[in-house]
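Heads up, one of the protein chains got dropped from this complex, but the rest are sitting where they should.
As written, the chains take the letters A, B and C, and residue 1 is the first residue of each chain.
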Amino acid sequence: MTTHRFVATQWHNVLGTLPPALSIASGDIVITETLDAGGVDKDGIARSHGPNPMNGPIFVEGAEPGDALKVEILRMTPIRANGWTRTSLAGNVVDPEFVRTLPPRDKVTWAIDRQGLTVALDPPVPGLEYLVLPLEPMIGCFGVAPALGQAFSTATSAENGGNMDYRGFRPGTTVWFPVAVAGALFFVGDCHATQGDGEIVGTGIETAFEVELRLTVDKAKRLTWPRGETETDIFSVGNARPLDQALQHATTDMFVWLTTEYGLSPAAASHLMGQVVCYDVGNVFDPAYTMVCRIAKKWLAGSRAS
Amino acid sequence: MTTHRFVATQWHNVLGTLPPALSIASGDIVITETLDAGGVDKDGIARSHGPNPMNGPIFVEGAEPGDALKVEILRMTPIRANGWTRTSLAGNVVDPEFVRTLPPRDKVTWAIDRQGLTVALDPPVPGLEYLVLPLEPMIGCFGVAPALGQAFSTATSAENGGNMDYRGFRPGTTVWFPVAVAGALFFVGDCHATQGDGEIVGTGIETAFEVELRLTVDKAKRLTWPRGETETDIFSVGNARPLDQALQHATTDMFVWLTTEYGLSPAAASHLMGQVVCYDVGNVFDPAYTMVCRIAKKWLAGSRAS
Amino acid sequence: MTTHRFVATQWHNVLGTLPPALSIASGDIVITETLDAGGVDKDGIARSHGPNPMNGPIFVEGAEPGDALKVEILRMTPIRANGWTRTSLAGNVVDPEFVRTLPPRDKVTWAIDRQGLTVALDPPVPGLEYLVLPLEPMIGCFGVAPALGQAFSTATSAENGGNMDYRGFRPGTTVWFPVAVAGALFFVGDCHATQGDGEIVGTGIETAFEVELRLTVDKAKRLTWPRGETETDIFSVGNARPLDQALQHATTDMFVWLTTEYGLSPAAASHLMGQVVCYDVGNVFDPAYTMVCRIAKKWLAGSRAS
Partner (left out) sequence: MTTHRFVATQWHNVLGTLPPALSIASGDIVITETLDAGGVDKDGIARSHGPNPMNGPIFVEGAEPGDALKVEILRMTPIRANGWTRTSLAGNVVDPEFVRTLPPRDKVTWAIDRQGLTVALDPPVPGLEYLVLPLEPMIGCFGVAPALGQAFSTATSAENGGNMDYRGFRPGTTVWFPVAVAGALFFVGDCHATQGDGEIVGTGIETAFEVELRLTVDKAKRLTWPRGETETDIFSVGNARPLDQALQHATTDMFVWLTTEYGLSPAAASHLMGQVVCYDVGNVFDPAYTMVCRIAKKWLAGSRAS
C-alpha cells in the first residue's frame, strides 16, 4: 500500500472520461489539496473557476465496469483560515411567490478556527454575533466517470456521484461508486467546513481542504447508485429531480441491497425498511437533488453476504 | 385546568367542521383511547373503518381563526398487545418499473411487549427472527378543521395537519396548528407503535393507544403551517406533493418564523438556515407528502420574541 | 325534460356535501348566471368573494355513488361587457430565481365585445394595442361533491372535478364526473371569456356568464376521474401535483377506459395510446395541476361498449 501526495495542476468542471492525472494501485492512499467551489486555493489564489473544480481524475488499477470503487474518507483538514457562503436562500427551496422577498445572492465570509475547530461569520452579521458552529468537514462533490462516454457538470449529480452535498460524506465514512470505465477515474473537490441539510443557500462554507482517501477496487459489485457505510449505518444514495425520484432511487437500491447482499426476501426487506429506514436530504439546490436511504447496522443480521 | 377522559363513540375519516364531541377550556388535558388505522379498538373489535378514524372533534374554548392550537403530547400508552403493517413497499417509493417485482400488499402482525417496550413480528418472518424493535410511539394523524368549510380525508394532510406520519410527533413534543374555525376543532388518531421515516410500506405498526394531550389556545399566532418544538429543536412542517414543494413550504415557514419571532433579518435567517437546518421526511405514501425543516435550539439566540 | 332557470342567491367556495339549492330530474336542463372568479356579477356588483364562488349545489335525482353525472355544456353566453386578468406570470410557472424579475400581480381589464365575439385589453397595454382575441368561453371550475364527506376549496381540483381550468370545457363538450354522494351535488362557476393553456397568470379573462347545461345520471359508470367527449375526441382528466402525477392519473384512466369500455387488451391499449394520445395542459397555477389525456375518436373502433 502506497500513499500518494497528489498535487493537482489542472482542475475539471465535469466528471467524465478524461486523461488520468495520477494512476494508483487498488488500496493506495491519496492525499491531496482541494480548491474551494469557486476555484480558489489555500492561499487565496484563483487557480481555477466554478462550478466545483475537481482534482483528478485518478486511475485506479484493476477497476473495470461492473466493479465498485470503495472510497474511505480517512481525514479532512481545512487549509485556509476562511470560507464563504451565499447570503440568500436559493429560489427553488422556498414558495415561488416568496422568492420576490428574498435578499440578494451575495457572498459573506466565515472565519475558520483551525485550532478550536469552529467557524463563525467574519465580520459578524447583526443578529448572529453569537453564532459559532463546530467545524464539520464534508466532501461536496466526488465520484467517478459515468458510463457511455458521458460527462456531467460538477454542478449536478447522477449514478456516478458528483455534487451530492451530503453531510454524511465526512471523515470515517466509506463510499462505493459504480465503476463505468476502466480505472474508475475518480474525482474529488468542493469540500465544506460545515453545511446544513440541503445546501439551501447554494453553498456550504466553501474552503480549501487537504483530504486523505483510500481508494480500493471491489470487484463485480454491480452497483447502480453510490452506497455508503459509517460506524453505525449503511446507506444508499439517489440523485434526481424531483426529490421524490431521488427517494425512489435510494429506496430501490436499499431494497436491492438487502435482498441480494443481506439475504432478505422481498417481504422481509419491506418489513425491515418500513419500520427502520431513515431518510437524509443531500443537495436540493442543483439540477439533480440527493436523497439518502439509511439503515442502522444494529437492525441488520450479523451475516452480510459480501 | 381540568383533565377530561374522552370516550369516543363515533369516529371521523375527515378533518372538517363537524359537531364537537367534547368542549374544553384552553389549557385542559384530554385523555382518550384511539382506534388503529383500520378502525379496530384495544379489544380487537372493529368500531369504525379506515382511513385513520379520528377521535373528536374537540372544541377548545376561545380559539378563533388566526390563533394557534398548542398541542402538548404528554403521554402515549399502547393498549393492545399487537399491531399490523403492510407487507410491501408502496409503489410510489420505488422506481416505476421496479413495482412489477414488489411482493403483494398483504398484512402482517407484530406483537407489542408493553412491559419490555418492544415490538416484534408475530409470527416471525423468515430472515427477521432476530428483529426486536424498541417501542417508539408517535401520532400518525392529528390536526384541526381547515379553513373555508373544507374537509380533508384522514388519508392526507394539509395546512391544518392531518396524516403527516412524522416520527417527531411523539411524547415530549409540542405542536402548534393554525386555527381556522371557532374552537379549533381538534382531531386525533392513527397512532403507531413505531415507524420508519416516510411510512414507506403505507403503515407504521398500527395499534390502539391511550394518549394524553394538553390543548391550549395561543392567541394571534397567524400560522400558515404546523410548527413544533422538542426539548432540543424547533421545526416547521410542510405538506404537499412533490416532496420538493413540501420542502418549500417548510423552509419558507421556518424563514418566516426566524424573521418574525426570532428577530433575524432575511440575510441572517438565510445564513443560519443554510448552515444548520436539518430536514426530516414524514409521510411519502399519501397524496400529500410531509417534510419537516428543523433547527436545534442551541443555534438560536436566547431571546424568543413570543 | 324540464328546463330550470336557476337563480343563485348564495355561493360556495368549496365543493362539498352542502344543502341543495335546486333539485332536478336526470336529463333536465339548467340555465344559470355565474359570478366571476372574484364574486362579481353581471352588473358589476360584488355578490360573493373568491376563490371562484360556485352556483349550486344541484341535486340530480337518482344519482348514487358509483354513477357518473353527465354534464353537457350546451351554451355559454357572456353577460358582462368586461373581464379581468392578473398582470404577471405566476411564480410557479417560471424558473425560481426568475421570479425576482416578474412584474407585480395587479389586475387589468379586458373589454368583451358580445357582438363581435372578441376580447381586448381596455385600456390598451403598450405594445399590445393590436391584440384582439376571439371569445372562447370555457368553464374554469365545476364538479360534484367528493367522497367521504370531504369538501375542497374551489381554488383546487381532485377526482370530483373542481378548478381544472381546461380550455376543452367549452360549449359542445360533454363531461362525466364520478358521483360520490346521493344526488351528485353539482357545482358550477368561474367561467372565462378565453384563457391560454395552464392559466399561467392565475386567471383566464374572468367574467360573468349565462350557462346552459344538461345534467344526466349515467348509472354505475364507476369512474375514478372526470372524463369528457367532444365531437372529435374522448379524454380523461387527472388532477394532482406535480404535473407528472396528473399525467399518470389521466393516462391510467384512459388505459382503464380503453380496456373496459372499448374492449381492448392491455397490449392493444398500449399500442394505440403510444402512437395516438395527445396531452393537453389544464391548470398549472393551483395546488393541484390538471393534465388531460385525449384520443381522437377516429382511432377508436366503432363499437363502444357503453
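Definition applied: a contact is a pair of C-beta atoms (placed from the backbone, for glycine too) under 8 Å apart; a residue touches a chain by one contact, two chains touch by 3 or more.
Being a predicted model, the structure only gives us computed values, none of them experimental.
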| item | value |
| --- | --- |
| Selected from C:M54, C:I73 or C:V277 as touching the chain missing from the view | C:V277 |
| Which of C:L69, C:L215, C:I234 or C:L247 contacts the chain that the document leaves out | C:L247 |
| Interface residues of chain C (partner: the chain not displayed) | 85-89, 92-96, 98, 101-103, 108, 119, 121, 125-128, 130-131, 133, 194-201, 203-205, 241-244, 247-249, 251-252, 255, 263-268, 270-281, 284, 289, 299, 301 |
| Residue numbers in chain B that touch the chain omitted from display | 90-92, 95-100, 102, 242 |
| Residue numbers in chain A that touch the chain omitted from display | 12-14, 16, 148-153, 240-242, 245, 287 |
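In the analysis below, only the chains that are shown with their structure count from here on.
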| item | value |
| --- | --- |
| Chain located farthest away, centre of chain A as origin (C-alpha) | C |
| Interface numbering overlap (same over half, different under half) for chain B and chain C | same |
| Rounded Å distance between chain A and chain B, as computed from the means of their C-alpha atoms | 32 |
| Intercentroid distance (Cα basis), chain C paired with chain A, Å | 47 |
| Multi-chain contact sites of chain B, meaning residues that touch two or more partners | 241-242 |
